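Here's the structure, in structure tokens; my notes come after.
Incomplete set of chains, arranged as in the complex.
Each chain carries a letter (A and B) given by its place in the written order, and its residues are counted from 1.
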Amino acid sequence: MIISATFLDEITHDIPSQNWGRTEWSREFKLMRAAGIDTVVQIRVGHRRWMSFDSKVLKKEQNCHQPPVDLVAMFLELAGENNMAYYFGTYDSGQHWHEGRADREIAINKPLVEEVWEHYGKYPAFKGWYLSHEVSRNVNGIVDILATMGGHCKKISNNLPVLISPYIAGKKEVSAFESQISREEGVSLNEHEAEWDKILSGIKGQVDQIAFQDGHVDFHELPAFLELNRRLAERHGLQSWSNTETFDRDMPIKFLPIAWPKLLLKLQAARAAGIEKVITFEFPHFLSPHSCYPQAHGLFERYCEHFGIRAQV
Amino acid sequence: MIISATFLDEITHDIPSQNWGRTEWSREFKLMRAAGIDTVVQIRVGHRRWMSFDSKVLKKEQNCHQPPVDLVAMFLELAGENNMAYYFGTYDSGQHWHEGRADREIAINKPLVEEVWEHYGKYPAFKGWYLSHEVSRNVNGIVDILATMGGHCKKISNNLPVLISPYIAGKKEVSAFESQISREEGVSLNEHEAEWDKILSGIKGQVDQIAFQDGHVDFHELPAFLELNRRLAERHGLQSWSNTETFDRDMPIKFLPIAWPKLLLKLQAARAAGIEKVITFEFPHFLSPHSCYPQAHGLFERYCEHFGIRAQV
């Protein structure tokens, strides 16, 4: 069970930028394709006042800063050149929906995805949508956001698939801006099932793929949660992916590449649970031989050795 | 508006050392000069018990540890070889002035700068003084420290220019040793103006250049603060520089190189505000192609591309 999809963490939220230009990204897409990645998901087109293309909607609605390059176009072109699918990640204000205004989050994103589809829908690599609003619980109007935006994205794009990547309210659900790495109590399997049954019922038909993040529970708890997540997805007609995180949540430095034994264990657990596809957060920072973190170079070596992947770096 | 000056963060306070020797520093000075840097500012000659040359004063007054090399001499020689100006940064006890004893801070630094001028004043690259005591408010006897030390430095050195680099008490004024990256309330423009009017009145004629750090306010707040800082400087007869930080204050890892779009935005804001010169904290760690942080290599590439700088690495 190899990793066949990756997020691209632009605009970054808690992972420092590698400051790559087109040359570095072009090299990276080739390498990713050779290593078995067929799908890239731009995690969010914008966050707070930052945006990754010159969006009229985001300038008007959120006073976003002018970006120096059009990352959406670049990612679409490189995906096309390398025969990969590109998913577009929606805008996350980092604010409105946390303050009870899910409607405002939707009111910005609806015209935004229309603007995006009008400008970029013609690119052959544009193969799906990613709803960037991440939750672990039925809070912040998340059902409204996901159902409305999922439905709208599908409607304007002739039904392209829609992906979400929520997390589990496990023991390791701790802010990246806290020094601690875990808390006393995590969600139980029963609570998680009840909560997500409700959410997934509410977004049925508007979302196609669900990739729960796999890093918020302890490693020995993961098999049961993966199995439950697969059943939840099946029950509600979704494809079950796993977001196999390639960064290490157990260390004081937040975040560096994960230890290989941990990654292997998680991939084996995903396979055992019958997960359909593995996406990672994320290849360029944490699994790439070109990463700014040399620990990732080692991780890539171990990963390729284990799975017999031959990718010319 | 390119970066034409940089701090050299020795003795480091919260940025881990790169452990460079003369070979690495020699290469770095050449590169910096080629990239447009004409001024290097050693941020502080000593901090607590650490010092960067074998100072009789600091051994006697502060029991400082014997340093393995004379960084002051090395920086002066390399600056001279590369036709750059060197500014000497004073000693920060990290203690006395925080505990109400600004007079003790002055009593150490006065004979120290005399010792320094006697030993190093003959170097042609010795072109200025940097007063290393950083504040955002009129506290800790800062007016006394800056006025007395500025005046004393000028007097003994035939009026060499004196630089300071305070910060803004903005939302991002958070200790590097807290996990959080921001706080609820930052200083208002009015409060900042009133406070700094008072401080700058008190140090008039004793300080020549002021480079406010630009990282403690949000990016959309920066233009107004830069404009105000320029006006404050003009009002009190100071040259207005900006300390355009090249590290990222928005990430859990404190600190790695900044994302290029953020740096570009800040440089454009400095230019728009009529700032006279841009210094950065600091080239070797955060903007250099030789940095221990590969994100800096990318930042240097983007920076050079944008400004058409051709510097052989």
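The rule is short, and it goes like this: a contact is a pair of C-beta atoms (placed from the backbone, for glycine too) under 8 Å apart; a residue touches a chain by one contact, two chains touch by 3 or more.
Treat the numbers as computed from the prediction; the structure is a model and nothing was measured.
Taken over the full complex in this file rather than the chains on view, the one protein sequence occurs as 3 copies, with 2 of them shown.
In this section, only the chains that are shown with their structure count from here on.
Measuring from the averaged C-alpha position of chain A to that of chain B gives a distance of 39 Å. Interface of chain A with chain B (complex): residues 12, 14-21, 24, 49-50, 63, 65, 67-68, 176-179, 253-255, 292.
Chain B contributes residues 179-181, 219-220, 248, 251-253, 256-261, 264-265, 293-299, 301-302, 305-306 to its touches with chain A in the complex.
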